[in-house]
Structure formats: C-alpha cells, structure tokens
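Quick one: the structure is below, and I'll ask about it shortly.
Every protein chain of the complex appears in place save one, which is left out.
Presenting chain A:
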Amino acid sequence: MMLRSAPSISSDALLEVDNLVVEYPVGSRIVHAVSGVSLQIARGETLGLVGESGCGKSTLGRAVLQLRRPTSGRVLFDGHDLTEMQGDALRLMRRRVQLIFQDPIASLNPRRKIGDIVAEPLVIAGVKDPEKRKQLVHEVLSAVGLDPTPVVGRLPHEFSGGQCQRICIARALILNPEFIVCDEPVSALDVSIRAQILNLLEEMKGRFGLTLLFIAHDLAVVKAVSDRVAVMYLGRLCEVGPSEQLFVKPAHPYTALLIEAIPMPDPDVRPAETVPVGEPPSPIAPPSGCRFRTRCPRADQRCSDEMPELRAVAPSQFVACHHPLI
C-alpha cells in the first residue's frame, strides 16, 4: 500500500528551497534562525528534518509555508515562487499545502465542535453547500480512524491527545492537499499512541498521494517515516541523505553524535559515555566557519576560518564538513 519513492532527488521536485535565510530581531540583536538552507523534496517523498531545539527546524517549516516570511531566498512550490506571492494568489496556493503541529490539543479551538473545526478549511475555500461539507467531513474523519457520527458534535476537550491529533490530521487533509509540513506531530504523544499516529500518517500519505516535510527531534521517529533525512544544526544543514544510509554511515560528526546519544532499549548496549559536554551556542552569535565546531571532536583551525559547503560524499549523501567521517 505504501508508495516508496526513490530516495534520490529526482527532477520532479514538488518543493525546492533555495538559499533560504530567516532572521529576526530580538531587542537590538539579530537571531540567525535559518542561514542559507537549500533542499528539494520530490513528489511523493517524505523528507525528515531533524535537529535539537532552537536549531531552526520549525522556523524553516514555517518559512516554507510563508507563515513567517523569509529574509531572503526562494521557495518554489510546483514551480511557483511562494516568496513572491501575496494576497489571493498565496491563499489559493495554501490550499495545496498544510501544516500539522506538535500540540494537537492546543491547535484545536476549545469552544468549537469537531465538525466545525474540520469543516473550516472548506468554508474558507468557498464550499457553500452544507450537505457537501458534511459529507466531506464524515469521509475524512472516517479516513483518520474516527467514527464521524458521535465525533462531529463534540468539543476538543472530550478527546485524548492521540484523538486530537487524528482530528488535526483530518482538518489538514480535507482540502486534499499535495504537501504537508508535519512539525513534531508525535512528540507530545505516549509511545503506544505515537505508533498509531505514525502508522496513520504513512497510510494517509499513500492514500492521498502526499509529499511530506516531517520535522522532529527524535531520529528513530524520523527514520521510521522518511525516505531522506536532513540534519540541521544552528540554522544550517549538516547532512542530507537517504535515511538508511545516513543512519548506517553518518558522514557528519553531529549526525553521529545524535545517533550515539539515543538511549537504546537494550541493556546489552552500554550507554556511550563519549558524548562531548557542551550545548549548542546561541543563534544570536553563531560561531564563525562551521557552526558545530565548538562541540566537535574533529574541529581544527580550518573549521573556524572557513564555512563548509554541502558536498557529495556518497551517492545522494551530502555533508557540510571539512573532516567528514566517510
């Protein structure tokens, strides 16, 4: 049932992000949230975007959808540059792209009935016939595994976190979008519910022919759903590659650190005590050269003098590092 798209970048890119920069002022200083990120997502592909808090992954997701206007760079969706679009043109384009947030309960209006919440995008899109709307709401709620009849008249607080995330997914799907940005869609959920939602997203992707940008901090979660993975650190991409390959043979020291830091549910795997101390520096004053160099065991003078560019180290695997592991 699952559509398995080719892990390599095909010419059929649905989304193309070109040298995207997002900066915003905090007091008199500038936060460098996203600093020149370029990536492509092929039609039908899931690109996972991983990184720790504050690395700019959510800002990147929002800038792609123009929910935060980028400082510079281009976002081409199906050939159209979203950064140039305004008003009605952008609104029309937004029907084809959707967003699912981390906190499913907070992203539903607590005073509105589920049926109205899920129908809202249809109202905005101008579907005037209430019967038609009702039919579409029922269809999409069934698709996400909820029984529509008892659900539509109830309020969000009557549902658990996992069910609220199903409702959010239903709302995102109702306009039949082509592309969805999923921003930490399962991090607020318990393990047993998380698996249900991940399976649902995979199923919906196949059924609706979706292309996904899947943002998360949990590498195992990202690997479970992604064809390719992009690793982000302090506003820049460190590494991009097919998920299998990236986990078996990470090229960037930061990717390797992230993999090593995951606690394994196996008592025979002793926790590695080689994780270097230190925390990410502030995006207000990122380090010169390679931004990871202050925590990197391989860093030398060149890393502080010269910013590493993404370059190929293996088929379809790209790394921004002067001293890659492969």
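By our rule, a residue touches a chain if its C-beta (ideal position, glycine included) is under 8 Å from a C-beta of that chain, and two chains touch if they have at least 3 such contacts; residues count from 1.
Convention: contacts and distances are computed from a predicted model.
One chain of this complex is left out of the view, and of "ABC transporter ATP-binding protein", "Chemotaxis protein CheR", "AzlD family protein" or "Cardiolipin synthase N-terminal domain-containing protein", the protein name its UniProt record gives is "ABC transporter ATP-binding protein". Among the residues A:Leu219, A:Ala251 or A:Cys303, only A:Leu219 touches the chain that is left out of the figure. Of A:Glu16, A:Glu184 or A:Asp227, it is A:Asp227 that touches the chain left out of the display. From the options A:Ile30, A:Val127, A:Ile193 or A:Ala314, the residue with contact to the chain not on display is A:Ile193. Although one chain is not drawn, its touching partners on chain A can still be listed: residues 2, 4, 52-53, 160, 162, 190-196, 198-199, 202, 217-221, 223-227, 243-244, 247, 257-273, 275, 277, 279.
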